[in-house]
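For this view, one protein chain was removed and the others were kept in their places.
Per-chain numbering from 1; labels A and B assigned in written order.
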Amino acid sequence: MKKPLMVGLAAASILALAACSTGPADTGGEPPSSSNPTAITVGVIPIVDTAPIWLGVEKGFFSDEGLDVTVQPTTGGAASVPGVVAGSYDFAFGNYVSGMLANDQGLALKYVTNGNSTAGSPDFGAVIVPGDSDITSPADLAGKTVSVNNLQNIGDTTIRTVVDDDGGDSSTIKFVEVAFPDAEAAVANKQVDAAWILAPFLNSAVANGARVITYNFSDFDPGLDIAGYFTTLETYTGKPELTKAFQTAMNKSLEYADSHPDEVKQIVTTYTKMTLDQLDAMVLPKFSAEFNREAMVKLGAAAFDYGTLKAEPNLGELLP
Amino acid sequence: MNSRMRNTKVSNAILGLTGILLFLLAWEIAPRLGIVRERFLPPASEVLVTLFEYFGEGAFWKDVGETMLAWAIGLTLSVVAAVVLGLIIGSSSFLSKSTYTTIEFLRPIPSVALIPLAVLLFGVTIESSLLLVIYASFWQVLLQVLYGVADVDPVAENTAKSYGLGPFARARYVVWPTVLPYLMTGIRLASAVALILAITAELIIGSPGLGYQIALTRSGGAVPEMYALIVATGIIGIIINFGMRFIEKRVLAWHSSVRSEVGA
Partner (left out) sequence: MSILKRIAYFVGLPLLLIIMWWALTLGEPNFYVPTPAQLITTFWEVWAGERFATDFLPSIIRLFIGLIATITLGIVLGILIGSFRWLRSLTEPLLEFFRAIPPPVLVPLFILLIGINDQMMIFVIISGSIWPVLLNTVEGVRAVDEVLSDTSRTYGIHGFSRVRHLVLPAASPQIMTGVRQSLSIGLILMVISEMFGASSGIGYTIVLFQRGFAIPEMWSGIAVLGLIGIALSLISKAIEARVLRWYHGVKEVQRDS
């Protein structure tokens, strides 16, 4: 009488595991229209990079396309991919190497629009060193400890390419994981030799004496796209009108954001704790509705070369 | 309560307060003296002021409520499950021996490793937090209950058996009193673990609550706010602990460890 209880419990939990990993939740089969809006949830990290979607929602671009969007802030990449696969999010924001990794492993994700791209030089992300460090160029990073927010992702891939292009041996770099908010302290306290940091932490670090060694995104490729909005392949092929509506609204938001930086800064203050002063001191990312496929191919090739991916990504599958 | 006991309670409280004050002093001085950079660890006064500002915001209390909800539900469910399973497994030597490996294998698996699973099953909701909370707290209580059952005085149990008491009566009059102190320690430990996991789940997954707010302040670079919320977490922990101790004293008033203190 007692053993079956345990067995039953175990069976139930394994069944739950197997059964619950099915497709995304159903958001309705009808094409969205202004008179009959479809509710969707988009998972985004509440940072400057995602300003366009917040702006687009505020400006009504999405409701024009018949979409009732709930922008759900996530704490980071850990939840966005499982969230999309499980159906909590219809679309989510994520950097392209993460998407490549997922597809490399067999998860079928598809980016539907771009999200943000490098702003050129100066950029909103850079590798910094303490002011008194004897590292002066990317090649000097060889043999040193460099922190990135996530290993085997876009940070170390772009940094390694930059170092190799500058003549250093990037395979001797010791990469450690330190989140952006902590990286500033890690560099200042000399716990790492160099750190990859994004704004606004970048500006705070530089204002306190740190030096920029490379703007690794733009030094990698001046047209590099960094992140985009993705969904599952299932949604993409199964709900073409929904996807199209999202794409139209999102691309409009991206273009609008790119040409109205002041409104971007304004909206960022509403969903983060940043101030306008901080934002004015920052370089904003570039928001583009177009993908730069050449730069993406380069990114995929680099990720493959450095062992992050098992094979070079198929952009036809990854991008629309 | 006689004056001697009252003095003891007062002196306990004063000592506790002294400890806290000493710590706050150290925290105030260290950043100001430059032992730690002020930018990364603001002095205690700044953080406390920010915390008081939070107290005035409705959104703050809503987040506290969400966290406490996950904590309460998760703790209750895991305690009930652990007591039931613990008593059943503990009282059968067959079950104890056959479940040993499985329990020892599953027990040390960190709830953090289950996060992708939680999100997959429940999305970014309170249920994900609950999965982590329950998974972690359950083992704490289960282990204690098993230990308690193993500690039952065989003489007492045999006496009860020879007097013809059935399994339920024995459970109530012999097993339960022995298990109770162990169980209370287990609940006290589990209540702390439940809080930690609730906040960790919110931190990493993003389900609603204090942990989620901490993550937002972190990624937004709002350092004093982040520490203020962390202090709030610690305060909740203290309140929970004192609450649990109070309950424990009430429930175990007859046990020697508590009695010896009351009389001193």
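One rule holds in what follows: a residue touches a chain if its C-beta (ideal position, glycine included) is under 8 Å from a C-beta of that chain, and two chains touch if they have at least 3 such contacts.
Small disclaimer: the values here were computed from a predicted structure and weren't measured.
K.L.:
I'm checking contacts with the chain that's been left out. Which of A:L141, A:A185 or A:M274 qualifies?
P.N.:
Per the contact definition at the top, the residue touching the missing chain is A:A185.
K.L.:
Residue by residue, what part of chain A touches the chain that was omitted?
P.N.:
Missing-chain contacts on chain A: residues 6-7, 10-11, 14-15, 17-18, 21, 77-78, 81, 85, 101-102, 104-107, 147, 150-153, 174-179, 181-182, 185-186, 189, 191-192, 308.
K.L.:
Tell me where the left-out chain touches chain B, residue by residue.
P.N.:
Looking at chain B, the ones touching the missing chain are residues 11-13, 15-20, 23, 36, 40-41, 97-102, 104-113, 116-117, 120, 139-140, 143-144, 147, 151, 153-155, 182, 185, 188-189, 192, 195-197, 199-200, 203-204, 211, 214, 218, 230, 233-238, 240-242, 255-257, 260-261, 264.
To be clear about the criterion, only the chains that are shown with their structure count from here on.
K.L.:
List the centre-to-centre spacing of chain A and chain B in whole Å, with centres computed as mean CA coordinates.
P.N.:
Once rounded, the distance between the two centres reads 36 Å.
K.L.:
Within their complex, state which residues of chain B touch chain A.
P.N.:
Within the complex, chain B contacts chain A at residues 37, 39-40, 88-89, 92, 95, 98-99, 115-117, 119-125, 203-206, 212, 215-222, 225.
K.L.:
Of all residues in chain A, which touch chain B in the complex?
P.N.:
Of all residues in chain A, those touching chain B are 2-3, 5-6, 16-17, 20-21, 43, 45-47, 72-76, 78-79, 82-83, 85-88, 179-181, 184-185, 188-189, 200-201, 204, 208, 272-274, 278.
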